[in-house]
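First the structure, then my questions, so here it is.
Heads up, one of the protein chains got dropped from this complex, but the rest are sitting where they should.
Right after this comes chain A.
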């Protein structure tokens, strides 16, 4: 069976992703995320769930990180350095490159700015990263003798991957976050027909079917273009990684195509480092970027330059990407305050904003904002909302299930009510069972493992030669001896088995007595039986031996008169166990009695 348990991470909740899978005696932890909403202990998953006593390293065989978002890898240094885990951690190359940048950035904000203690240090991030083993796409990594993992492309963000975990013939696919429609810089998730026992899929957009991306892109570009042509300034608050790169590519290609001259700026900081990695990992991007990078790497932006604080006051049109995305602090807010008063300008919010942030306020239509120091800021600039999300929608999830053909599906990372809908749909469409465990809940899924058995070629050929042509779709009966030795199964010919085990061959014979009512002499009875069998078994060699017995192939039939009742003849049928099939058929045939016509 396959046990599956959820750490107090993401179950029916968007936040910390942390999943524990036990598969054929191996324990694997999938993702190690943190909750961005909390500032106390609830921030990290409760690792004491995994093992009450004993070290994590002994219990877990490996940890797999699907991508670099903090809700999937944020608790990693805490887990490996503070709780203590020394085993291997697997992630893809881009994730390994970008993950520490984000962790360091997050650490700086919590420790240096908010002054929190009891948080991991830079050194811990470095130490943690030393434990990471990077994997390539479609590379099968042998974690130990039996456990192997394989990464598939997942879209979503650079380096995001889905992982197949396989022990023997049991397998699990964990999707992490994925995107089934390509965007401007990444391709779509893809998996082969690997038919896992279980598919663990995220379900953030379980009840949404999204519109084509093109309309939104076009709207976005048109708005920016119009504003720039009018001479206005455009502010796009973004988070540093992920969507920001998509929007950059989008604007960059548009500028190129339309021959526009207005400058585009990107607020510096960790973005520059990250952009560097985007340039390096071209193979992880979409078809267009991969095909054209020989002429020009799309991430080497021609039109997008680094932003300097002083540029905000420059006259003339410009487009600025600034962090953070919700306009709650930092550079984006500063620029916003400068530009808010002019109705020619525009701010485009490319994502969702948490309640209480400036972003949320302006999106809900508030035109007068109270800033620190009792200042009232009047917002005259246009406010636009454009959502660019990189999660698979309901259709995408179904499409992935169709591609992978799993035997069971398990939904995580979503809201219970929405998941219920998708669950019902999955069960209805694919006729597979679907689970949606709550936080901390353990789900057990029983599998039906097929056990591979080695067979010698000689035996296979010999057995295959008997009977009709081999057909893949029909099971075929084979004779042989199953040897279970040293944890391996082998099917060998009986002679070889005897030789290997050093045993002498024993003849096993079945004998059966069949009573037949026949008043005639014994040899006449025999003759009748012989004629009858000869008539029925046309394909077999039936012989009447001179000593008064009959042989059908190697089966011997003898008739004697019953000691008490001379009218009853006793037929002795004897066969070796190899002929069991024919022997039992023969007995049942004889039990039916002889046909009356001959008598």
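Criterion: a contact is a pair of C-beta atoms (placed from the backbone, for glycine too) under 8 Å apart; a residue touches a chain by one contact, two chains touch by 3 or more; residues count from 1.
The criterion applied here is as follows: contacts and distances are computed from a predicted model.
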{"item": "Hidden subunit of the complex - UniProt protein name among \"Integrator complex subunit 4\", \"60S ribosome subunit biogenesis protein NIP7 homolog\", \"NADH-ubiquinone oxidoreductase chain 5\" or \"VPS33B late endosome and lysosome associated\"", "value": "\"Integrator complex subunit 4\""}
{"item": "Residue of A:217, A:518 or A:579 in touch with the missing chain, whole complex considered", "value": "A:217"}
{"item": "Of A:192, A:300, A:378 or A:565, the residue in touch with the unshown chain", "value": "A:192"}
{"item": "Options A:122, A:286 or A:481, residue touching the unrepresented chain", "value": "A:286"}
{"item": "From A:59, A:106, A:119 or A:385, residue that would touch the chain that is not displayed", "value": "A:385"}
{"item": "Hidden partner chain, touching residue among A:51, A:253 or A:558", "value": "A:253"}
{"item": "Residues of chain A in contact with the chain not shown", "value": "181-182, 184, 187-188, 190-193, 207-219, 221-223, 225, 253, 256-259, 286-288, 349, 363-365, 382-385, 394-395, 397-399, 402-403, 418, 421, 424-425, 429, 469-473"}
